[in-house]
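A single protein chain has been removed from this complex, and every other one stays in its place.
Our next item is chain A:
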Amino acid sequence: MMQTRIGYGSTKAQVSLCYNQEVPRRFHRFFIIVIPDAWLLYHKVEIQVLWEEVYPCLMRYGHFYSFMTSDDRLSNHQVIINLRSMNNILSFDKVSGILVCEAGCILENLISFLDNEGFIMPLDLGAKGSCQIGGNVSTNAGGLRLIRYGSLHGSVLGLEAVLANGTVLDMLGTLRKDNTGYDLKHLFIGSEGSLGIVTKVSILTPPKLSSVNLAFLACKDYTSCQKLLSAAKTKLGEILSAFEFLDINAMDLVLKHLDGLRDPLPSSKHNFYILIETTGSTESHDKEKLEAFLLQSIESGLLTDGVLAQDINQASAFWRIREGIPEALMKAGAVYKYDLSLPPEKMYDLVEEMRGCLGAEANVVAYGHLGDGNLHLNISTRQYDDSILTKIEPFVYEWTSKHRGSISAEHGLGLMKANKIHYSKSLETVQLMADIKKLLDPNGILNPYKVLPTSVLPQRGEEEPKKEA
């Protein structure tokens, strides 16, 4: 094996590469991007993640960075591995809908490919144009259709992962049922690249159904929203495919900051807006069912108003309102973002408490996947202000913890929330996670400082901390 050491002038980082002419199957092609300060050079080479040269690796799957702030600890000797050249679709079974592809495939490309075959991906998110499926799997991405198709823990049938010591773990099964031993793939799904690098994914895709209907609705209070959700699950049943909510502050923000959008219900101001989507195989049946449900909801007072999209353009316009909220928040100034799972009946209580606490200092905006019990709480202010932050944290985390909620429903922990994990997980659980991490990545080279708190993992170069008695 020929080893090439590539040194780049003034930078401190060096990358050792192993270039093998015979190209054994177990070695994969990677793009390597070396950072500290700027993009340097990238080579498409055969590499083996080296055991001896221990450099921290940061997984980059499209834009699924699992950190949201810059941090000094990461500035030296980092290797970012981008799998975007591993973007082949390996196989697709038209009968079962099982798709096997490499981790660097962009979600939108997979959606287009499946479209030709009459299938869809079980997840859909705003970032589909740039996110890679490996990242989606590594972060257990949620998205808009979780209420219908479940989480990736259910739809991923198998994966191939590369461990920190270079071992290629082939768990790329395409079987719906396989109870042979511990189902290790679940460790990698949602571990944010800290246990291994996902290189191939096998995923069960649902058939593409032709009849999609979307309603944009208004409710007068949060209790109605909840009752509407229960009613929707019962009356719409198998055709319900999305149930999202946004409050009046979110609506106002979106209409103010984004171009080309209009209020679907301009006749009056409503406190809560709900998006209900149905997906089924028979247009007439679905439309009838949806209309009957909506009309009944108006009659019983659950809804105060609503409109039904008559074509795909109108449906896109409604979705743009819901999906545009993060963008609008960015344009409005500084924002403190919290992604929480809470018991549905308690969800909005937190929003109201935050409003009471912050008053005129901030705009408390709430929206999210009501169908999944997932609140996106966003506090929007002119600029970042520590005095506001102290009013928010740790109050939000403590409140969530008190109600046995999750401090990160779908966004993950990354760097920012790694040390907050104890708000949602017990000490014993976190300790076991640390043990697993040490087993799979003893030198801590994969996504260091993320997911697990520093209290249970040694700092690089330091002694292992004593275990809790």
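Criterion: contacts are C-beta pairs under 8 Å (C-beta built on N, C-alpha and C of every residue); 3 or more make two chains touch, one makes a residue touch a chain; residues count from 1.
Just so we're on the same page, contacts and distances are computed from a predicted model.
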| item | value |
| --- | --- |
| Among "N-acetyltransferase domain-containing protein", "Electron transfer flavoprotein subunit beta", "Exosome complex component RRP41-like" or "Dynactin subunit 6", UniProt-listed name of the chain not shown | "Electron transfer flavoprotein subunit beta" |
| Per the touch definition above, residue among A:Glu117, A:Asp252 or A:Asp305 touching the missing chain | A:Asp305 |
| Which of A:Asp93, A:Asp221, A:Glu291 or A:Glu398 contacts the chain that the document leaves out | A:Glu291 |
| Sole residue of A:Val212, A:Leu236 or A:Leu446 that reaches the chain not shown, by the stated touch rule | A:Val212 |
| Chain not shown, touching residues in chain A | 115, 210-212, 215-217, 262, 264-265, 283-284, 287, 291, 294-295, 298, 303, 305-314, 316 |
